[in-house]
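Of the protein chains in this complex, one is absent; all others appear in place.
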Amino acid sequence: MQRIGVFVCHCGSNIAATVDVKKVVELVRYEPGVVFADDYMYMCSEAGQEKIIEAIKENKLTGLVICSCSPRMHEKTFRACAEKAGLNPYMVEIANIREQCSWIHKDREEATEKAVILARAAIAKVNLNTPLQEGESPVIKRALVIGGGIAGIQTALDIADAGYPVDIVEREPSIGGRMSQFDKTFPTLDCASCILTPKMVEVNQHPNITLYTYSEVEGVSGYVGNFEVQIKKKARSVDMAACTGCGECQAKCPLGKMGKIPSEFDRGLKNRPAIYMPFAQAVPAVPVIDRENCTYFKTGKCGVCAKICPSKAINYEQEDEIVTEKYGAIVVATGFDIINLDKYGEYAYNESPDVITSIELERLMNAAGPTGGHLERMSDHKQPKDIVFIQCVGSRCDDEKGKPYCSKVCCMYTAKHAMLIKDHWPDTNVTVFYIDVRTPGKNFDEFYRRAVEQYHVNYIKGQVGKVIPQPDGSLMVQGVDLLDNKQIMKKTDMVVLAAAIEPNKGVRKIATMLTASIDNNDFLTEAHAKLRPVESPTAGIFLSGMAQGPKDIPETVSQAGAAAVKVVGLLAKDKLKTNPCTAKCDPMFCNGCSTCANVCPYGAITYEDQLVRGPGVNETRRVAIVNIALCQGCGACTTACPSGAMDLQGFSNRQITTEVDAICQ
Amino acid sequence: MKYSYYPGCTLKNKAQDLDRYARLSAAALGFELEEIPEWQCCGGVYPLGTDEIATKLSSVRALNHAKEQGQDLITLCTACHHVLKRVNDDMKNNEDISTRANNYMQLDEPYKGETSVKHFLEVLRDEIGFDELKSKVVKPLEGKKIGAYYGCLVLRPGKILEFDDPENPKIMEDFIRALGGEPVIYPYRNECCGAYTSLKDGGISQERTKLIFDSSSGFGADMLITACPLCMYNLNKSEADSKVPVYYFTELLAEALGVKEGE
Amino acid sequence: MSVNENGEFRPLIVAFCCNWCSYAGADLAGSSRLSYPADVKIIRVPCSGRVNPMFILRAFERGADGVIICGCHPGDCHYSTGNYYARRRMTLLFSMLDYIGVENGRTRVEWCSAAEGAKFSKTMNEFCEKIASLGKNVRLGDLRCKD
Partner (left out) sequence: MTKQEIEKNVELIKEISGCDPYKCMRCGKCSGSCPSFNEMDIKPHQFASYIINGNVEELVSSKSLWKCLSCFACIERCPRNVEPGKLIDAARQLVERERGGDHLQAEDIPELLNEDVPQQLLVSAYRRYRR
């Protein structure tokens, strides 16, 4: 018989305001097995834990029930506390009377009654708990970073500097990501490539970093400390070792002059050859052949690049290659893109070349961009004298077209764009239509105010209804000034749309492979929104950058560093404790039918011939064996098992049944 | 192919051309418009109120008739198209309206939005196909720069009508191309002409139609086509200097198919 | 099942929630203060695939008026496939239960992610309303437990 102690937490007034904790203590005191019951203001506090330890020692407790917040919050805390007092940590059960009781019910009597029932269920379960021992599994001391933008780069550098090998997998031919497309960065206006390029070079030269560019993650298996990942290195058609990056090939590619392939890097504002480096500072400085467009791959004729390459690096025969590597931790830094604007026909983005997105404007203002940094209209290559910015295109929407969240960076980059334009071409009129200007961040509001006060950028509160291309090539912007209560018809030369940010399209596939959860907007979810912001709920998976939610560069770099620290903390361990709540087979009932192995997602079940001895049985037969290093404790096998031989420790059939009984009294 | 056809009030009267040329063209293209017997007026306006039931019943009758015939329901007038499609959507997706309307109707089998409502243009695009139409053209409208005037009722709300992209439609432009004309794309093609208020309040329509003609003429249109008798009336009444002739799209269709003078 | 002092029927509802998505969704409903009736009592399981039909039968046997199983959305299962097994298994079980008189409305499988606190609360409210409209469950009860 267990000797159970029940501890009811007030959680300040979080629980006590709705649940009569004293009454709970009185009512559970006489439950079977309970020898001690008490309440306290904050059970999770130092003093609260001391109280528990004392009670365990004084009353020789063998099991604990803590009636408190969600086990997802403090189960670990109380298990550690039990362990301190010499009790097996798996003899602790939590009755969730905060999130699932006091916070959602208003009626005190009702909530108290429910709290008692939840406590009873936990007590009933502890009565059947058995001490469980955590296993151990080794940690592979190597990390994988998916995505080579500023987030991935920073995470990889920090891990590598701590002394652990890191691999970066980047889908594009070069690392650098979105930031490499930008011109200047807010709020200090330093040049994006000036601060990014050195980091890219450092990544390339770091002895602890291996780069897989033009590569994608194809498959992931394993678990924290022990992932096995397949990486597909797409055929570059260029021998990386031989290529010197001289650029002859892309200069001579006949398709370069024909201007048929829009450059992805320049967002279609410029064309590129079929063999290309996305931009001059690409890392690695090795071009790729875009096989879908290359004449040689389409018709078998051409071969100019192979002929002129001085180092004979072109290899048309190269094939995709799959590399398999093992990692202890994986960081997802897949970044973002902006939404497709096809559904926003009212802004004439598809009709007029002079309606552009902010990223296109970055390229247009970038000295290395398609116009050499000269701001011009794509229709007639004239410098615009009047520019209108439209904010929140697809952000903060509650319809089918847009995104419900604030994209967070648009207010600041628009202020940046406005100031840079005014700086270079002071006689340009700049107007910004905004709903709200959101500038939380160090020196951010000052930055925005500078745009208004020093540069006289015209900020109009109100949204634009329609952008109307005019026969003379200008654009008429029909919007509203909500503060003046006037409809505005404004003639302009160029319109820049702050399109909503969305997670990179590939993230869904990657999240599925990693069993990392994503939210309704496809952003990766954190293990805890406040307390574990750079970890995925799936152990061993970490989050860095925009993949987790909209954020600017300073925030991304901080998060990237935080993710790196978490990874290093994991890799620094030689062994990890494994979840002891694993499946266990009772050979007495097992007939080796293989049903369990078929449903096990981890391949943790094997079979062996065993001598089974029991009442009326004495034979050697095939029975299931669970590999506890692989078993993750999902319990699929226990439900599938036709003979009831398979059970899950910590969530056994008897334990759950007794919980059902306790609730249905 | 046979379709149930809902002409609507105006096509029997002021907009007989829209109707007549559509029938001639349909015959030339090999499909038949079978007019619903004893159809009732749709009311010309979709009643937005969620509690408006009686005003939707005439549409439900037409829709149910098409269902009984096992045919799709075709309209030409954009207002009828708008009303019928939206009522049909209510009958399909709004349980409350559907139940109450069916309670009134006392049909043998309740109507649940089974009929598919199509605008004549949609039939051309989705059933006949513009390529096929192009091959049947005998008198292509060569050299004609034609602006399509959609108006509002045929496009919006896009998620219910599902006619075309409500902000950047192209069905009428594709139609013009199929007839051999040159479509002129101008931004006011989906802006309202103010027609609903023109009976009591002509001022707005004058202002709106001027914007429409200025924009279309500015981009080089020699003529406009429309599917809406209400827009036709309004555009015709415009006093804009930039005014160009306006035709029903079916008239150009009949002309291109060489059946305009037939009868 | 219980009847409160006003003679009002208070259903007894057991919810099995997987640890990774729906239990977290229930927590989120709590921290967002999105209420649902206290009639719902949640039992935490590692995965919806852990829910043995035995548990559901036991609940009805002991007087539950409704049982709901919540798991991760298809494709999002923490263990990859557990919810698919749960879905298939429960389809069969529920049709069997319906056959013996435990109406389909009393049993339900619902997907709820860790981010869907609002959905969790909405689902529970709907389910409670449904059970309240169906009234007390009279089938499967273990008569030995009754007075």
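Labels A, B and C are assigned to the chains in the order they are written; within every chain, residues are numbered from 1.
In this text, a contact is a pair of C-beta atoms (placed from the backbone, for glycine too) under 8 Å apart; a residue touches a chain by one contact, two chains touch by 3 or more.
Since the model is a prediction, treat every value here as computed from it, not as a measurement.
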Across the complex, visible chains touched by the hidden chain are A, B
Pick from B:Pro157, B:Gly220 or B:Pro245: which residue touches the chain that isn't shown?
B:Pro157
Given A:Gly5, A:Pro89 or A:Gly402, the residue that touches the chain left out of view is A:Gly402
With the full complex in mind, choose from B:Gly8, B:Gly113, B:Gly147 or B:Gly181 the residue touching the hidden chain.
B:Gly8
Taking the full complex into account, find the residue in B:Ala27, B:Leu107, B:Ile204 or B:Met223 that is in contact with the omitted chain.
B:Ile204
Residues of subunit A in contact with the chain that isn't shown?
346, 392, 396-399, 401-402, 435, 461-466, 478-480, 482, 485, 487-488
Can you list, in ascending order, the subunit B residues touching the missing chain?
8-10, 12-15, 41, 43-45, 47-52, 55, 77, 79, 152, 156-158, 166-167, 191-192, 194-201, 204, 208, 229-230, 232-233, 236-237
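The rule we apply is simple: only the chains that are shown with their structure count from here on.
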Can you check which chain pair, A-C or A-B, has more C-beta pairs in contact?
A-C
Quick one: subunit B and subunit C, Cα centre-to-centre, how many Å?
50
Subunit A and subunit C, separation of their C-alpha mean positions in angstrom
31
CA centroids of subunit A and subunit B: separation to the nearest Å works out as 48
Given the complex, residues on subunit B that touch subunit A span 159, 165-168, 185, 187-188, 215, 218-220
Which residues of subunit C touch subunit A in their complex?
12, 14, 19-21, 23-24, 26-27, 29-31, 33-36, 38, 41-47, 49-55, 58-59, 62-64, 72, 75-82, 85, 89, 113-116, 121
Within the complex, subunit B is touched by subunit A residues 342-346, 348, 350-351, 400, 466, 468-472
